[in-house]
Every structure is written in structure tokens, then in C-alpha cells.
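In this view, the complex is presented without one of its protein chains, the others remaining in place.
Should a chain be cited, it is by its letter among A and B, assigned in written order, with residues numbered from 1 in that chain.
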Amino acid sequence: MADYARVDLDAENQVTFELNGRQVSAPAGTMLVDACYAHGVEVPIFCYEPRIGPPVGACRMCLVEVEGMRGLQTACSTPVRPDMVVRTDSPAAKDGQEGVLEILLMNHPLDCPVCDKGGECPLQDRSFKFGGGKSRFFEGKRHFPKPLELSSRIALDQERCISCFRCVRFSQEVAQDGQLTMQERGVQSQITTFSGDAYEDRFTGNIIDVCPVGALTSIPYRFVARPWDITNTPSVCGLCPVGCNTELTLRDGDVKRVTGRPDPNYEVEEGWLCDVGRWGFDGDGGITRLTRAIVRDANGERHTDLTDAVAAATVALRGASKPVGVLLGATATVEEAAIALELAGGALAGARVARLGIPAAPLAALRATPRAQLDEIERADLVAVVGGDPGLAQPITELRMRKAVLRNGARLVTIGSRPGTLADVATHVHAAPGALTAAVAELAAQIGATGRPVVLWDEAELAAEPAAAEALAEAVSANGATRQIELGADVNGAGLRALGIPATGLLEALEAGELGALLTVRADPRSAPGRVAWEAALEGDVPVVALATHADRTTDAATVVIPVQSLLEQEGTLVSMTGRAQRVRRGAEGPAGAAPGWEVLIALGHHLGAPPAYRTASAALAAAGGRYAGIEGLTYDAMGVGGVELPRPAADHLAADAGPARAAGSDGLALVATRDVYGGREASRAPALAAFHAPAAATVSPATAAALDVTDADTVTLTSPYGAASLPVRIVDGLSDDAVFVTLGTADAAAEALMPPDRGPVRVGVSVEARR
Amino acid sequence: MTADQIREYLEPRRHEFADPRSLVLPALKFAQTGRGYLTREDMEAVAEATGYSASYVESVATFYDRVYTEPVGTRVVSVCVSMSCQLRGADQVWEALCDKEGVDHHHGGTSADGRITVQEAQCLGYCDRAACIQVDAEETQGPHTPDSARALVDELRAAPDPDEYWR
Partner (left out) sequence: MPLLNSVYRQREAGKPLVTLDDYRAAGGYQALPKVLAEMDPDDLQYEFMRSGLRGRGGAGFPMGKKASFLPKDSQRPKYVVCNADESEPGTFKDREIMEFNPFQLLEGITLAGYAIGAVRGYIYIRGEYEHQARVLDRAVAEARAAGLLGTGLFKSTFDFDITVYRGAGAYICGEETALLESLEGKRGQPRLKPPFPAVAGLYHSPTLINNVETLAALPPIVEKGADWYAGLGTEKSPGTKIFCVSGHVMRPGNYEIVLGETTLRELIFVHAGGLRPGRRVKAVWVGGSSVPPLGEQHLDTPLDYEALAAAGTMLGSGGCIVMDDSGSVVRTTLRLVTFYRHESCGKCSPCREGTSWMEKLLQRIVDGQAGPDDLEMLKALFGRISGRTLCPLAEGAVGPVRTALELFPDDWADALENGVPVPEPMLPVSS
């Protein structure tokens, strides 16, 4: 349970003490509440939340008796001591706990029947378990205006608040956005923002999860469901490569809510979610969702059912006179990729399989160096971020880095062309695009000098600078204590690579006219980096069979479109950027006209006359686990609810997966593309995330704007060797000069048009298009 | 009050504190001397000058009785209502002033002409001069009776506005 800290009962330095008459032990320094919980004794708590910070002792709920200490003690702030004698269930302790509950209910409205938290409320639960029945203090409760909209996503009912400070401490100390505070004093204390402004930031939803009462609730979830008509299922977020563990709340065959896991995965998200992960599901079933199959032929376009569509797909693929290409998108699951590979080895013999992503070769050596999970960041004394803007692209990593700095005093260094979202806590070492190698050399010296460095590196930016990647690989391995964490670009990039699938080769074969048909699985090459080249290559009469969840540029032009279930609707395995294989689970039922991607691929195998030997996703995975070294022995059982870490790839893994050697050229400005989860397609589909919706822009430093003679009222046309795009100008301080910053994954895919398929490096020319 | 003015005020004091957060309260008190209370813009200026979020600044401001985040009158008259003063007639003084200024007897308030705010104060540390009254942050005076208190506000109303509002 997230409320209590993990306790390692096998660690050294155990302290033995007496708990309710039993001899038990816990590591020295463990807080009594946690030690009790580890031994099956629940001491009720409200304000204690070890993930947020050290105990504050505010609610006084956790009172216990400790022999020899005067009065009752708060177990959340009392560390275990050798031979202490603790009673959590003595009359005195029980009176203490009952008393505090009674006190807390004094001003509480007790409107559980209409409260969204009702049925899953720690205050309610603990009142039943530890309370003494009804409070004697009942009339004349304190009133506040209710409920307030704290933001477009969160409602605040101040009357229900028990002033545990958890939300405030989350905002101040975990997200460090500074926005939520306790104001006024005493019985008038209330949580609020500056002058009641909206609490808009990137991690706000977590305050709903930590609130032990119904004071903070999700507006999109208001009155949607009651605890007795929902079920919860553990899953994994499929919106970025971090792979935060989530819990899906289901009702009537639909996902109604996504929350952090009550039992967090400390190696990944530690129970926190970014607001896109939490509310992005909202757009999953939106208007662009594919609900029926489409077949386009000489007779035009028809909507049809799955059986018909699979048959049409079979015709298209079998009819090809040349080998077929199979293109896997970033969210294709391990199972889907494995089945695709099997088809390529049998039914579609000779097919060329590739993923939409970044070639692996330049990063192979770096990926082979000692790797860490995110919890290692907390133990580091130096945390270095090389390239990227993780707060936007791999959001949850930001919270770990902030924790490392604030709570553990780690030094945080960001190296690259922009300080990004960590600017307030990091030392930023500026490195212009293309100049990472020198900065990495400097970092190498610092790594040598500290005890436990962790280096986070951006996949896209280091792939674009192979020399820097190599230097970093060396720096990481030089000091035995250094660990690296990849800031991946693609959700399941690691899973697809683990199966040996390259990012290169397919487009080139298509361009050379060597392929007779293309099968895409959750891939939209026409919106991907290098999309202009893809469009050109698909110009001819190559039939395309697209398996997709939402309508996109590829499905708009495909011969056969087969709707598949989203990652909220079907089983599957994703491998996170830190190499964790984790399960997504079936939550929502999804549109009637869609099927699981893996099932569609198996059906294709059947139709093509070479059926795979399995019929379920789990069997597909087990079969793959027996075949591919990268996921050896992987099964659903092995993953459990928390996932397993896969072996690190060898230094020669996918060594041939390289794009054409190519210099960025020296004309124009360097193009820096960031995947911004908040500005991406998924977020823009979700009405709940409207506050994040912002138009794509060409962002430049003030100096660059001056040099270009543009203001943020202008629109510019960017031109690269690969394509062109026109975008409004935005001016931001602290960015590299002579560079243009763009966002990947936006609905218009403008940035992608400027890029080569392997994503970089690129330089762009800028011309002013229109003055607003 | 602008952030620059606040910075200028804080600058000579900065070296006295190992953590610049200690400057938040002095900054708030100083920012308040401009108008006698803090506007949203004042708090934003304090936030800018000290480097902490506006919400944080407001949370500190609202904790303290003598930092005002709502408008108050030109002069703030604090009537001590604690025990010693109560024993020596504070309730009567309070009633008299509330009546005179036409403000709520429960919470006090500001007179219609905006000149005088009457508010309750907890023990002002002048119990030897009970019942006592403090005007702004001037030295507390007493003993007061309803009559002398009424005369006091009359004097205040007639007096010119102060240049700075130390509360």
C-alpha cells in the first residue's frame, strides 16, 4: 500500500522490538508505522505519506503506546529502537485513535453517500475499523463554499478536508510547482492556490490519489461511478516509454478513470502519474476512433466487418508479386511484433519487418553499459541528463530527479540545448545541437569524481550524435558505479528492439520498388519523422493494410483498414525504456468493430494458410519468449503485476541497424525536435486535457528571433532537405541560439515533415511567412 | 509596491540570513507599507523579489494576523479583547467603537468612509494599561474607556494620512 513505506525485513541492521506482545524486527531507522504494517499490524494514518516526504505529525491519527515514553506517541514519526515495547491495540492506544477520529469527524460533513470518494475513502474505512462509533460532536460544522473547481480537472470540497497537508506537500515538495498551499490559520486553514487561480500543472492529478478523504476529486470522474459498480485492474500506461504502472477503473465495459497503483511500482513511477497518463484515456474513444473496417478497391470505399476486412487484407497481401513489408509502430506490443515476425517467416515468407523508430546501431554500445531503474536516481549523488527534455517526453522521471535533489541533496546537471522543465533545480550546461560530444567529455570528468552517478540520456539526441553516444558509453563504463537510464523516444521501442527488429531497411526497400505490399501495425508512417519520404515511397500502387486504433494519414489512404483495440482494451506486453517488460491489460471493451491487434494478426496467419500454433496473447508471448534471446523466458506469469527487467542488449545487438551516414549540413538553423507528451496527439484528443492544448510552434531563443527579425506574432516557413512546414513563432528564454525547437507528435505532424526517417540531425532554413 | 522596490529594501538584509526564504516575511511587511494591505500585485511582487511562488507568499501572508490580504482602512485600530483587558472593560470599548464606526460587532470591519478599520486583537502585551488599543503598529495605548476610545478615532479621522503604513 502506498500509504506505508516498504520495509526490507531481510536487510542487515535489523532492530528487534516487541509489538503487541510479539518479538519482531525491522531495519534501524524504520518508522514504527511501517514496521508495524510489515508485520501485519495496521496503525491508521492520514498525514503520513513517505513518498511525499518525512513525517509531519499533523493528523495525530497514528497514536500508539510505547513503554517508557510519556503519553501516546505518533508511530509515523517514531523510529524503531531496540527492545522498545509497543502496543497499538492497548486501551490507551485505542482511545487515542478513536479520539482523533472523533475529532476529525467533528467538522466533516459526513456526506459519504454523495461523495465520490465514498466506498474507497481512508477516512471512512478507518472510522469503521478504528473509530468508536459516532462522533458526539455534531452540530454547527464549519462551512466553506463547496465545491470549488481547483482546476478544470480537479474539484475541491474544503469542508471534507482534514488538513493532512498531503496535497500541499505534493505540490510543494514532489512536483515542486509551488502552486498549492495551505492558507489562513487554525480552524480556518484551507488549501488553495494563489488568489484561487486554477491549479494547472503537469502532475496535479496525484493530489487526488493522495487525499485520504473526498476533498479532492476528479472532475471528469464526478458522479460517473460508485465504488460498488466498478472494478479495478492493474495496467501500464502506453503513452510514453516510462511505462508507469496504473490502475484502470472500469464500469460498463469502459475505462472511467486511471489512477496510480495503490501498490506502486517503486522502480518505475512510485505511484505517481503525469496528468496525460491520468486523463489521456478520455480521448481514446473520441471521434477519430476507428469503429469499422474499411476496404478500398476499384469499386470505391466500403465499411465492412472484421471478417470481410481480414479476407480483403489477405487478398492484398497474398496478391503482392514482391515481398511484403511489415511496419510496426511505437505502440505495437511485443506479442503483435512477435506474431508479425512469425508471419514474415511463414505465411509472408520473405517479408521485411521494421519498426518506426530510431536506428539502434549508434546506441548499441551505450545500451550495453550498466543500466538502472528509476529508483536508482534517488540513491545517486550526481544525476546528469544528457539531451532531451524529460519532463515533457518522459514526464515521471522529472519527479524522481526532483526528489533526488530536494530530499537527498543530489546534484542535478542538465546538458543540452535547453534547460527544460528542470531548470529550477538543475545546473544547466549548455551544449548546442551537434555539440554534445564536448559536453559529454566534461561530464565524464565529473562522473569520475563522484560516488554514485546516474546518467539519463536522450535516445533521439544521442542517436543524432553517434560520437557523443560512444563517448558517453565509455564514460559510463569507466566508473564501475555509474548507471545509465535511457530516455527513450518510443513507447515500446525497447520491446521491438528486443525482438531484433530494425528501424531501417523497409523504407529503403520500398523506395527501391522491392516491396509488393505494406502491412502496418499501429504505425502511421505518413505522420512519422521522414513522412515526406514515406509518402513518396507509398505514392505508387503498393497496397497498404493498416491495423490501427484511430484514423490517421495512413488509414486515410490504406487499401484495407482493420480497427484494432487500444492499449486500454487488449492484452499485451510493452517494454519500457529501462528494459522492463510489463503487461497492459484489457480494461475497456472497445468498439464492437475492433479486435485485439494480436488476434487480427493471428487471423491473417490463418487466412494466409500458415496459422501460428497459438490462439491467445499469452501463448503468443510464451512462444516468443522461447524464440528470441532478448525476451528469453518471458511469460505473463513471470511479469506478474510489477513487470520484470529484461537482460541488457549486447553491445553488438542490431549493430547493422543504421541509417545512411549523413551530416546535418551547415546551412540554416539546427532543428531540435522534442516529443512533448502534453502537446501530443493523444493529449489533444482528450477533452479533460483541454488546458494543455496549445498550437504547435517554432520556438526560438530571443537572440535567434532577433537575428531572424521575427516576433511571436509571426508565422515562419521552415525548410529542410526533407520537407517544409509552416509554424507560428514562439520565443522562449534559455534556449540554444541558432536553433529551432519543434514538438513531435502533434496532430498536424509539422515537425515530422522536416525530418529524415532516422530523425536527425537536420538543419532548417527559415523564412517569414506572414505577420499577424 | 514593485518588485524592484522590495528588492532594494531587502538587499542590505540579505546577508543576515543563511536562507533567503527568511526574507519573505520582511518583504511582505514592507510591501504592505505602501497601501496598508497587500493586493494581488503586491504579493506577486514579493514573489518575484524573493524567488518563491506567489501561492507560497500568500500562504505565509495569510498565516499572520498583521499581514492584510484584504483592504483595510487608512488607520487600523486594534482593540485588545483578551483576558486582562476584558476584565478592565475591553468589551465595552469594543462595542463602543463598533457602534461608532458602524461595523459588525462580531468581526469588526472598516467604516463606510474607509478611514477606520476596527478589529479585535489578542493580548497586546500592555495588560498593565488595560483596556488598551493599538493604532497601526504605533505604541499601544491605554487605559481606554468607551469615551476615550471614541475620542481617539475622532482624532485619527482628523489626522493627515501617514506616509507609510506600518501595521
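Everything that follows uses one rule, which is that contacts are C-beta pairs under 8 Å (C-beta built on N, C-alpha and C of every residue); 3 or more make two chains touch, one makes a residue touch a chain.
Owing to the predicted nature of the structure, the values given are computational and were not obtained by experimental measurement.
Engineer: For the chain left out of this view, which of A:2, A:167, A:182 or A:594 touches it?
Structural biologist: Per the contact definition at the top, the residue touching the missing chain is A:182.
Engineer: Looking at the whole complex, which of B:23, B:54 or B:118 touches the chain that is not displayed?
Structural biologist: In the full complex, the listed residue that touches the missing chain is B:23.
Engineer: Given that one chain is not shown, which residue among A:28, A:58, A:557 or A:768 touches it?
Structural biologist: In the full complex, the listed residue that touches the missing chain is A:58.
Engineer: Which listed residue (B:5, B:39 or B:86) would be found touching the missing chain in the intact complex?
Structural biologist: Hidden-chain contact among the options goes to B:86.
Engineer: If the missing chain were put back, which residues of subunit B would it touch?
Structural biologist: These residues touch the chain not displayed: 13, 16-26, 28-29, 50, 52, 59-60, 63-67, 78, 81-84, 86-92, 121-131, 134, 137-140, 142-145, 166.
Engineer: Since one chain has been left out of the picture, which residues of subunit A touch it in the full complex?
Structural biologist: 55-61, 63, 71-72, 74, 77, 95-96, 99-100, 102-104, 106-107, 136-137, 140, 142, 162-163, 165, 182, 184-189
Convention: only the chains that are shown with their structure count from here on.
Engineer: Could you tell me the distance, in whole angstrom, between the mean C-alpha positions of subunit A and subunit B?
Structural biologist: 49
Engineer: Please name which positions on subunit A make contact with subunit B in the complex.
Structural biologist: For subunit A paired with subunit B, touching residues are 172, 177-185, 192-195.
Engineer: Please output the residues of subunit B touching subunit A within their complex, sorted ascending.
Structural biologist: By the definition above, subunit B touches subunit A via 40, 43, 52-59, 62-63.
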